[in-house]
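Sharing a structure with you now.
Of the protein chains in this complex, all but one are displayed in their positions.
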């Protein structure tokens, strides 16, 4: 046979392409396969500006520069697919809760719903106080973030997640960090990219973490995946459905996908062919559909909520105008939405808290807004006041509860009587508060924890 | 909570209540200020055809936005918002709201026709300016401009009599634009005239002011002109989807 191997500089749709040297028959088979499976995401992978940063991470580990906190069997990972069809391991057990400042402060029903669901599934987790804000609010709010400090804080928190299990006499790495906040999630992923690309940044961060005693064998500790709680909910959605007690069938839900969850570092975001044909980010949408609700498309689905960091504090005129005109109004007018579901602190706050002032310009929409986990908890029978804490929300939710067949008046009465108990010092907790302290003053080793 | 970059927001898009109380909460000023969206949500699909139906606007659809007219424009040199190229785009695409923002400066065209001379597509931008000003008036977006009123008084007199008597035109123009008849400049002009013109001429002027002479056998011409103008006016109003009204000048 005299045919020559193609040696031209054809590089497909990106520089990654190399001549394979296949025989014609093999090439034919390969072409057939591609044609049969032609998938837009596979096509997109070839664009030259997309890189799977995890590959660099593995190389750095091989070169002895970093240590990777792996997702192991104890984390019972479920594999999901991201925008370009890459795999992302989502741990479902033995989790370390990386809390969100705004959630705990503003929407207390948000973290409590996550913990409640985990309790329901008997998930092992650690909810401790030894963690700091990611400070990304300042980064976005001021526009003059300090990348070294942001990266150092990222690794500091994740190092704590890594070593935290020692307080219970368990080996390091037992607990895997689960990030509650979308801002932190986006920020950490951004910092991970910078860290992987810049030796200089790694060096500076190494110095800082060295002083804090936050290195592993003198190296930076990098998590194998950065995981958002909404991803956990997504891969758990079928198990959640097994515990569902509230029928959501006649509910028209709209989804607000958070910018810092799915627009920042888009290649790391979960898309699922079974969720709106993979045309929309899968988290939250997949959950709502699994719970039986109708997820309704609306023309500003992709739009931001208007939070804008500096704006919600310094220029709320912008935030509220955008939130109402571009999101709330559209979801109500177009989609006739009963509820809007989000998965990030800032968006839920913005979309919820700004509704009331709409009255000033006769824009009264009254669309309940809550996080996917709050809704999932409600669907599984959680108490709307005690647990989901909807009374902290500014948008009225009573009609929604009625639609779900939940007697809110009775629930409210129960809650009011519970408040009396609380005043008398009798309160319930989701998590043994003693366990929240894992070192320093106040740390007491708990019974049942393994001896070190 | 002030809007830091207020200058970037169009004033008409800021909705503000200096004093407001909502459900017992004081939300005056910044607390309840809203910013309207600047998104364009629709096109006025008739706009280009309407302006093309008015005299001067016929060739508007030829424009390719090269900007030669604006570059050469006498008025644009001192008034940035006077931009024939831009207005032509707005009209062609039907961005009415955007055009209306400039409605009060559009009349400033000095009809120098430099644009007409330079336009590589023979759009006759000067004509488009006229047609647009006319469109704005017919649609009621702008009040009749002084020049339109003057024009009307002037032409109506000619249509009525076949002649023009300046004194009467001026008097009626002042009356319909609400101006005092005794204008200092006019007085000095009249005094100047009286002192310099021969007596015979002055007498004739005075007589014609009182008797309003007509061109001989004018009535036939008048009927024809009036008829034509009415037809024309009706056609224009139809093209602009306005209810049948009077013709332009009559």
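By letter and in written order, the chains are A and B; residue numbering begins at 1 in each of them.
Throughout what follows, a residue touches a chain if its C-beta (ideal position, glycine included) is under 8 Å from a C-beta of that chain, and two chains touch if they have at least 3 such contacts.
The rule is simple: contacts and distances are computed from a predicted model.
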* Asked: What does the UniProt entry say the missing chain is called, choosing from "Fe-S cluster assembly ATPase SufC", "(2Fe-2S)-binding protein", "Electron transfer flavoprotein subunit beta" or "Pyridine nucleotide-disulfide oxidoreductase"?
  -> "Pyridine nucleotide-disulfide oxidoreductase"
* Structure fact -> Output for the hidden chain's shown neighbours is A, B
* Structure fact -> Full-complex touch with the removed chain, picking from B:16, B:61, B:103 or B:152, is B:61
* Option touching the unshown chain, where B:86, B:135 or B:154 are the choices -> B:86
* To do: Write down which of A:247, A:334, A:366 or A:414 is the residue touching the left-out chain.
  => A:334
* To do: Among B:7, B:23 or B:39, choose the residue that contacts the chain missing from this document, as touch is defined above.
  => B:39
* **Chain not shown, touching residues in subunit A** => 1-14, 22-25, 27-28, 30-31, 34-35, 38, 40, 43-44, 46-48, 277, 279, 296-302, 330, 334-335
* Hidden partner interface residues of subunit B, rising order -> 38-43, 45, 48-49, 61-62, 65, 86, 89-90, 92-95, 98
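Convention: only the chains that are shown with their structure count from here on.
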* Asked: What is the distance, in whole Å, between the centres of subunit A and subunit B, each centre taken as the mean of its C-alpha atoms?
  -> 59
* **Footprint of subunit B on subunit A - complex, ascending** => 314-318, 320-321, 324-326, 356-357, 359-361
* Asked: What does subunit B use to touch subunit A in their complex?
  -> 1-4, 14-15, 17, 20, 22-23, 27, 30-37
